[in-house]
Structures are given as C-alpha cells and as structure tokens.
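Here it is, the structure, as structure tokens.
Left out: one protein chain. Kept in place: all the others.
Right, chain A next:
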Amino acid sequence: MTDTTAPQPAAAQATPAMQRSVFDHRLQPRFMLPLLALLIAFPLIAQATGEDFYIGVASRVLVFGLAAASLNFILGFGGMVSFGHAAFVGLGAYTVGLLMQQGISSAWLAWPLAMLMGAVFSLLVGAISLRTQGVYFIMITLAFAQMLYYLIMSFKALGGDDGLSLPSRSDISLGLDLAQDATFYYVVLALVSTSLLLMARVLNARFGHVLQAIKENETRMQAIGFPVYRYKLVAFSLAGAFAGLAGALLANQGSFVGPGMLQWTQSGILLIMVILGGVGHLYGGLLGAAVFLLLEEVLAAYTVHWQLGLGAVLLMVVLVAPNGLLSLRRGMWSKR
C-alpha cells in the first residue's frame, strides 16, 4: 500500500541536476559568449579603424584582469585579503625576465616556470600567514611582499632599481609571432579565458564549495572536521600560480620588468580592481581591471592630473556601490 501524501524519498527529490548549491557560480553563457565574441573580434575592429594602439591596451586589461581574478579567487571566495598579491605577479614577471637574460626565451619553459614560482612562493607565504587572521593576515602578507620587493631591488643581476628590459617577447613557436600585437593579444585572450574557466570549475567543484563555506563560517567548518588550513593554503597557492602567469604575460606585454611591479601600491591597485568590479563575483576582477585601466587611459588623455579624477571616481563608487559595480547590476535586476 502506498500513501500518496507521504513525502517522496529524498533520493528522488534531489537528483544531481537539482542539487544547485548556493555556492555554485554559473558562467552565464548569454553574457559570456557575446563578450567573448566581441573580444575575439576586437583586434580586427581596431585594425580596420586604424586604432592598432588599443590592441596593446586590451592585452594589458586582460592581463591585469587575470591578476585581479586570481586575487578575487582567494579574496571573494575564500575571504583571504592578501595585501601582497603584486609579489606573486612580480615574481612571475622576473622569472621571464631572468630567463630571457640567460638567453632562454621559450614561452613553454618560462610561463609554466613563472606559474610554479608564483605557486611555490605563495605556498611559503600562505603557510606562515594563514596562521593569523583578519588585519594581521593583511599585514603579514604585505610584509612578505615587501621582503621580496627589497630583495629583488637590491640584486644587481636583476637590474636593481632600473629593472630589466626584455630584448623580445617570449618565443611560443607554433608559427605564432608574439611580436605581432594582435597575435600576442589572442594568446593572452586564450590563456586568460582558460584560466577563468578553470577558476570557475574549481569554485563549482567540491573544493570550491568547501572554500566558500569556510569563508562563511570558518569555525563551523573546523568543527565539522574539515582541514580548513589546508584548504585555504591550496587555494592561496593556486591563486599565486595564476598571478605568476599574469606576471609572465605582463613582462611580455611591456617587454620590461621592474621593481615597481612589486610595490605595495600595486598590491593595493589589484585590491581596488577587485573591490571595484565586485568581490566574489566571477567576473569581478576582470571588470574591475577593465574599468580601472580604461579610466586611467581616458583621464590621462585629458589631463596630467588624471589621478585626481581616478581617485574621485573610486571614492564615488565606494560611496554609491558598496559591493562593487557588479552589485549594481544585481540591484537593477531585483528591482524589475
């Protein structure tokens, strides 16, 4: 005999397809695909209109978008406010620069090595820093970044204050010439979108769910028995790897590496990009980097005192959109 009013078995109710966690982040194809199409078409449009200059700008935006997204990965989804993220970026850049100086220009060697350096250094920094919390975590990550900054700046072999000028871009072979700005742009676009997809994949996996749950309530996760420290450390180190890649691309983009890349204000700017775009939004870092760099570009075209305008805009965003620009969009949608 079956009782029709009895609740259905739990297994039937929660099929895998229905088990959408609050921690899932959809890639939103209807938003992403047109964006990707536009990004792919961009160099063609720029060349057709004779504005080749903007291909370089777009590469820079994408690279910084990757750096900011890697910071957002640990900040927005893991609650770790790293104030030393520029160190991982800078380390990746110097890896490329140093190899190039030794005459090794293969991208296939230099870029993965840059990621490895970022991952290893962030593993070291994270292993010590993650024992502290809150403001103390912010300060200790900053401390390690400063150590690296001074260390790199004082070594003559690394160019000291002046940095290193790279004779050429990395060599990727495959018949691709990275010296061509458009080719470089497409390689960057491919790497940045792959990285973002990877990050989204990790966030939607069990690992990402645990990470986000730790952000929500670390004590509870600890009590349930999750090795919280290890999860955070792995995430921190993963972010370091992506930051290292961003650094390698940045070095290639400008054909230059310098200690300025590791300054604390650079870490601050990466934080600003994330906050500006939207902490904990999948595209937050990318959007923040785009808005920040384009504002800089536009304002600098009008006045030498562009920092005044940039500061004013940032201040306004803080006061008007407390959770970043992407929160505005959500607000407009919910009003509908």
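Keep this in mind: a contact is a pair of C-beta atoms (placed from the backbone, for glycine too) under 8 Å apart; a residue touches a chain by one contact, two chains touch by 3 or more; residues count from 1.
Simple rule for what comes next: contacts and distances are computed from a predicted model.
Candidate names were "Branched-chain amino acid ABC transporter permease", "NADH-quinone oxidoreductase subunit E", "Electron transfer flavoprotein subunit alpha/FixB family protein" or "L-lactate dehydrogenase complex protein LldE", and the UniProt protein name of the unshown chain is "Branched-chain amino acid ABC transporter permease".
Of the candidate positions A:A46, A:V89, A:I272 or A:V291, contact with the unshown chain belongs to A:I272. Only one residue from A:A190, A:A223 or A:L315 touches the chain missing from this view: A:L315.
Considering the full assembly, A:Y150 is the residue among A:F31, A:F53 or A:Y150 that touches the omitted chain. Contact between chain A and the unshown chain involves residues 81, 128, 131-133, 135-136, 138-140, 142-144, 146-147, 150-151, 153-156, 264-265, 268, 271-272, 275-276, 279, 305, 307-308, 310-312, 314-315, 317-319, 322.
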